[in-house]
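A single protein chain has been omitted; all remaining protein chains appear in their positions.
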Amino acid sequence: MSEEPSPGPVVDAAFFRRWLVAAAAVIDREADQLTELDSPIGDADHGANMRRGFTAARGAIEKEPPETPGDVLAQTGRHLISTVGGASGPLYGTLLRKAGKALGDSAQVTPEQLRDALKAGVDGVAQLGGAAPGDKTMLDALVPAVEALSFALDKGAGLIDALAAARIAAQEGALATVPLQARKGRASYLGERSIGHQDPGATSSALLLGVLADTAEQSAAGGTG
Amino acid sequence: MSEEPSPGPVVDAAFFRRWLVAAAAVIDREADQLTELDSPIGDADHGANMRRGFTAARGAIEKEPPETPGDVLAQTGRHLISTVGGASGPLYGTLLRKAGKALGDSAQVTPEQLRDALKAGVDGVAQLGGAAPGDKTMLDALVPAVEALSFALDKGAGLIDALAAARIAAQEGALATVPLQARKGRASYLGERSIGHQDPGATSSALLLGVLADTAEQSAAGGTG
Amino acid sequence: MKMLINVPETVVADALRGMAVAHPELTVDVEHRVIVRRDAPVPGKVGLVSGGGSGHEPLHGGFVGQGMLDAACPGEVFTSPVPDQMVRAAAAVDSGAGVLFIVKNYTGDVLNFDMAAELAEDEGIQVAKVLVNDDVAVTDSLYTAGRRGTGGTLFVEKIAGAAAEEGAPLEQVQSIARQVNQSSRSFGVALSAVSTPAKGSPTFDLPAGELELGIGIHGEPGRERRPMMTAGEIAEVTVDAVLEDLRPQRPVLALVNGMGATPLLELYGFAAEAHRVLAQRNVAVARTLVGNYVTSLDMAGASVTLCQVDEELLRLWDAPVATAGLRWGA
Partner (left out) sequence: MKMLINVPETVVADALRGMAVAHPELTVDVEHRVIVRRDAPVPGKVGLVSGGGSGHEPLHGGFVGQGMLDAACPGEVFTSPVPDQMVRAAAAVDSGAGVLFIVKNYTGDVLNFDMAAELAEDEGIQVAKVLVNDDVAVTDSLYTAGRRGTGGTLFVEKIAGAAAEEGAPLEQVQSIARQVNQSSRSFGVALSAVSTPAKGSPTFDLPAGELELGIGIHGEPGRERRPMMTAGEIAEVTVDAVLEDLRPQRPVLALVNGMGATPLLELYGFAAEAHRVLAQRNVAVARTLVGNYVTSLDMAGASVTLCQVDEELLRLWDAPVATAGLRWGA
């Protein structure tokens, strides 16, 4: 505990492992809600898919903890690809693998590196799935989040504040999918009937970014390394 | 219209044809109710079965009207056998065929002949189905009805009154199936759970005897020949 | 209950028209309601005729063909067919070697087939009968209607059909059919009640969270209601009910049968549990058939039928069969 200004969290492999553990817990808690969102415009499995993937990834990473931030993300991505299936498995898997790769083998990550890595991951999602913002997919949360993160860092904000901005942007992005007509994924089959429902993938993306912001806050406050 | 004591109806082929037409109408009207009774302790088809059979029999008999009472009943029985199926088809078919055969080729039927014919028919049902009164089947309406008819005729009653007594006995018999545990037919599969429901076949038997009593009353009153 | 039908009155005729277009290898007489092997009567071969109420498809019409039935008579939904159909079927398949009627033990079926047998014999056709009564959920006694015929019917029709195809005489086909019936026992559970077209709503109430043990295939409720169980627990109750009565000394054929609305995915899972229980009870399973074979319209649930077999019955089970509903080796 200290009254000095926050030194900014140490973003190392342990940071991302804490993120993964917390993400798995949040996904587990919210899984039914995600599946519920996937019912009217999808096939009622997004929560189950995410829970299966994150539980497996957490288990594997805890068993054999990777040593670098890049490896934590890349291996988490690989586990998601191997266990989730569906659309979200390859997409989230690619997000994390590309982000991990972008981090290279540095032991600690700067805010700018994190931003670039997330951007690389989100680009990977866009490339793989062929979707763009406004198509009512996870990109509607991810793209504004990365933009908000960038913007805040450019304005001189610290990582904690920048991630808090990203969290809000992701949440707003997820909410903003409600009036959209889906053009990609299963919801697109519904045409106009997809309007009026929040996209499950955008919702899980907002959850995952929220956990990232929490992890940064808690890492700085508690100094847990 | 007359104030003299009723001369008793003329029980000829036309009498039985009128009975058949009226029976088909009553069965049609009550079919859903009979099927409803067949739901909790059977297979929900007794009304449909009876409607199919009586509609077909009426159509055939109207097209080529048999000339003797015995032939009307025997041919009605044959049509039921050919169109109803299930348990009730052969049983009601046998009831009417045996009754028709017992009438021989007389052009008019005395009350005693009618009683003997009904008795022969009911015996045929008992023999074919192997059931006895108390087993929760149509016999629980048919047997008391024939007994009541006999008893009334023995006491000197006319046919109209004797059939009215038979009607009441049949209705009471049908009602009295409610507390019984079924030992024959589909309801027997339920064991104790068959208790508390009225037997559909006993109910349709009571309807058919009721129509017979009505036909006698109306034949005497209207003198329609 | 929504149904994919025109009007309740024509469901059986409509289905027969559909069978006619889908199965040119069958002669489907829609008017007289008889489904016959196109090559009947097969010279020198005993003719196998079965039938019963509709709503149990593919039983019986889907089992007409080489190595199984020669003809089937579909009645109205859940209603025994009438003697005229059976007599017509017998005449169509009799090659002079006689006809075996395979009759499920329900009052209606028994009475109608009995009448038909008399009429057919009047026409000079030699008729033998076998009664199928494999359902252990029903107490058997002289004073009741006796056990129902359910899943065991498939074993009887397949194995007797194979014997007839090989040229066995009527008496022998009948005795094999009897042996199969005596070696077969079934028990079924329902997770939902059935809705018939005529009634249009479930024939009994089955509340959420409960299941019905010992159901028949006509929407009759079972003998007992219990709180919902897992597939493993249901397999235990079901298999044990069968084994208590069968006590097999030899390997069995196992039919894990869906009642109609239970997905194949669930049925295979249930089959795995049934096998687990059988293994625990030291019963060897020679063959396992999983699918919707003896159904009850849109009922959800399943039944298990076991048939104890010797080498000869197993050989006849494995013999070629070519029908719409069951097919192998041909």
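Going by the order they are written in, the chains are A, B and C; count residues from 1 in each one.
Keep this in mind: a contact is a pair of C-beta atoms (placed from the backbone, for glycine too) under 8 Å apart; a residue touches a chain by one contact, two chains touch by 3 or more.
Everything numeric here is computed off the predicted structure, so don't read it as measured data.
Considering the entire complex, the omitted chain makes contact with A, C.
The chain omitted from view is touched by exactly one of C:46, C:125, C:252 or C:302, namely C:302.
For the chain left out of this panel, the touching residue among A:9, A:69, A:100 or A:129 is A:129. Set against the missing chain, the residues A:84, A:109, A:139 or A:213 yield one that touches it, A:84. Although one chain is not shown, part of chain C still touches it, namely residues 2-7, 10-12, 14-22, 54-55, 57-58, 62, 77, 191-192, 208-209, 211, 228, 230-232, 234, 256, 260-273, 275, 285, 288-290, 292, 295, 297-298, 300-302, 322, 327-328.
In the full complex, the hidden chain is touched by chain A at residues 35-36, 39-45, 47-49, 52, 81-91, 128-129, 183-186, 188-191, 193.
Simple rule for what comes next: only the chains that are shown with their structure count from here on.
In terms of which chains touch, the assembly is arranged in some other way, matching none of the line, ring, star or all-to-all patterns.
When each chain is reduced to the average of its Cα atoms, B sits farthest from chain A. With centres set at the average Cα position, the gap from chain B to chain C is 33 Å. Centre to centre, using the average C-alpha position, chain A and chain B are separated by 77 Å. Within chain A, contacts with two or more other chains are made by no residue at all.
Looking at chain C, no residue sits in touch with two or more other chains.
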